[in-house]
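For this view, one protein chain was removed and the others were kept in their places.
Just so it is clear, A, B and C label the chains in written order, and each chain counts residues from 1 on its own.
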Amino acid sequence: MASWIPLAGLIVLVALVIAQLAVPSSRAWVWKVAAGLGTLELAALLYFGLVWAPPEAFMSDVGRILYVHVPHVWACLVAFTINVACAIAYLMKKSWRTDALAEASAEIGVYFGAIGVLMGSIWARPTWGVWWDWDPRLISTTVMLLAYVGYLAFRSFTEDPERRAAWSAAAAILGYVSLPIVWFSVRWWNSLHQVQSTGSTVDKPMRAVLYWGNVTFLTFLLAFIIKRYELARARQSSALELPPVQAPKTEVAV
Amino acid sequence: MKWLSLVLFLSLPVLADIAKPPPPAPAAVAPEPQHPQGIEKVPMGVIEGGWAYVYAAWGAGLLGLVGYAVSLYVRRSEAPPPGAP
Amino acid sequence: MKPETRNRLIALGAILVAGSALAWIAFGNIGENLVYYWKPSEMVAQGQKAYGATVRLGGVVVPGSVLFNTEHTALTFQVADSHKGDAVKVTVKSEQTPPQMFREGIGVVVEGAFSADQVFRTNRLMVNHSNEYRAPTDGGMPDEAWKNSLTKAE
Partner (left out) sequence: MRKPRISLLRASWLVLRKDWMIEWRTRARLTALIFFSLSTLLLFSFAMGPDIEALRRHAPGYLWLALLFASVLSLGESFRVESENQALTGLVVTPVEPRAIFLGKVFGNASLLFGLSLVLLPVAVALYDIDLSRAPLTLLLVLFLGSVGISAPGIVYSAISANARARDVMLPLLLFPVLVPLLLAAVSATRFTLVPDAQDQLPGWLKLLTAFDLIYLSVGFLLFPKVAEED
């Protein structure tokens, strides 16, 4: 795979995001395109990751877990970043849209993070020799996921939509503090988990497949977030007894 | 059509497995493998096999995607019908 | 000063404090001394205090020091701070079959206890992989199918 292919996929993905955000008429089909594209990209990833890519010099074929583990954790971090951006935006200007997007991104972030940690554990067994260890990276990631599980539980335990939105935004911002800790934990402590790979520490064909994996799962992230967002919006409108199809006039009057 | 593509998609790992080149058996069991970094007298150091782990991890990813998509589909009744602005 | 202006200034100050604290922990090298495992030199420098307690030792396996008896799964090797020749070394004994990745020159973290006979006995041996992912470079692990597909693709 030439190294420009993941970049092309990324550009298509960004175009889809822009269409979803800026062109209201495209909202009916963007998620379908993203889901279909994601499926195609996943099929290609299966080929590139499991067959085409070279085995790693020491991990041999086990190294192929790289192409799904890292993209999952990336998607998780991207989702949590969307979540905190929405939380800040909500506190600055109240809007049901950002609240719904915050809910959607938190749930999907927890999903990707949980799968990513599971994959990491599976990967750790043959390479490190243990399933799990008291390691700063592993602990901080798990704790971050727990913080967001708490956030989701809090959302489902609070009924008043307006209070829930404001309070969970505050909880989201406090919870996000753990994300830089996750990111830097491998640099601060001499951790068992290796530090982040950079372009120069991964051989070219493997890097291309890794980036392809990132694009694939970010595409799924987009499709999932759109559908989960619609669900959150529908729940809001039923809770607020707004007419269901009333797109522009849903700002909270404060 | 939708289902056919789904079946095709799900069968890809199987196809990939079939298409996988046969493992380089003679080199893997060679008594003194020439180490890629040129270190002599290597006791071990290279993982042999381990495809089960790869399948487990990738399978978790695929199952997760399908599972989350299904969970969104199950909860769809609360969402507006497709095509709504 | 108007209350709004004052509030904004206070908020801005708080954001600045939070941001600079975050930057401080991220880039201020605070974590340099926070250890999750000891290096051999650090453990030896402890002297007698290091004996007996369950601790972790991390370092690189000294090339040429590995003795492995597969029948009794008795593994002996030396762990050093770094690949430099004069680095402090500690002898480690393990009864456990090491992970397949274990080799000379790789990073390891072992959990166990150091004793007065200057031997570190462990029952938990973990291999610390670097952040490098390399394809096999020479004839060591030939994967002709892959090389062929690569030449075709380029």
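To be clear about the criterion, a contact is a pair of C-beta atoms (placed from the backbone, for glycine too) under 8 Å apart; a residue touches a chain by one contact, two chains touch by 3 or more.
Not measured: the values here are computed from a predicted model.
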Contact list for the unshown chain, restricted to visible chains: A, C
Sole residue of A:L91, A:L118, A:V195 or A:A239 that reaches the chain not shown, by the stated touch rule: A:L91
Of A:K32, A:R163 or A:K204, the one touching the omitted chain in the full complex: A:R163
Sites on chain C contacted by the missing partner chain, in the whole complex: 3-4, 7, 10-11, 14-15, 17-18, 21-22, 24-25, 28, 30-35, 38, 42, 45-46, 49, 53
Contact set of chain A toward the excluded chain (per top definition): 91, 139-140, 143-144, 146-147, 149-151, 153-154, 157-159, 162-163, 166-167, 169-171, 173-175, 177-178, 181
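Methods note: only the chains that are shown with their structure count from here on.
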Contact graph of the chains (line, ring, star, complete, other): complete
Gap in Å, rounded to a whole number, between the CA centres of chain B and chain A: 20
Intercentroid distance (Cα basis), chain C paired with chain A, Å: 28
Touching two or more other chains - residue numbers and ranges from chain A: 57-60, 126-127
For chain C, residues that touch 2 or more chains besides their own: 98, 100-103, 106, 134, 136-137, 140-141, 143, 146
Complex interface listing, chain C residues touching chain B: 63-64, 66, 68, 98, 100-106, 134, 136-146
Partner chain A, residues of chain C touching it in the complex: 22, 25-26, 30-31, 34-37, 39, 58, 98-103, 106, 109, 124-137, 140-141, 143, 146, 149-150, 153
Of chain B, residues touching chain C in the complex: 21-22, 24, 27-28, 33-37, 39, 41-48, 50
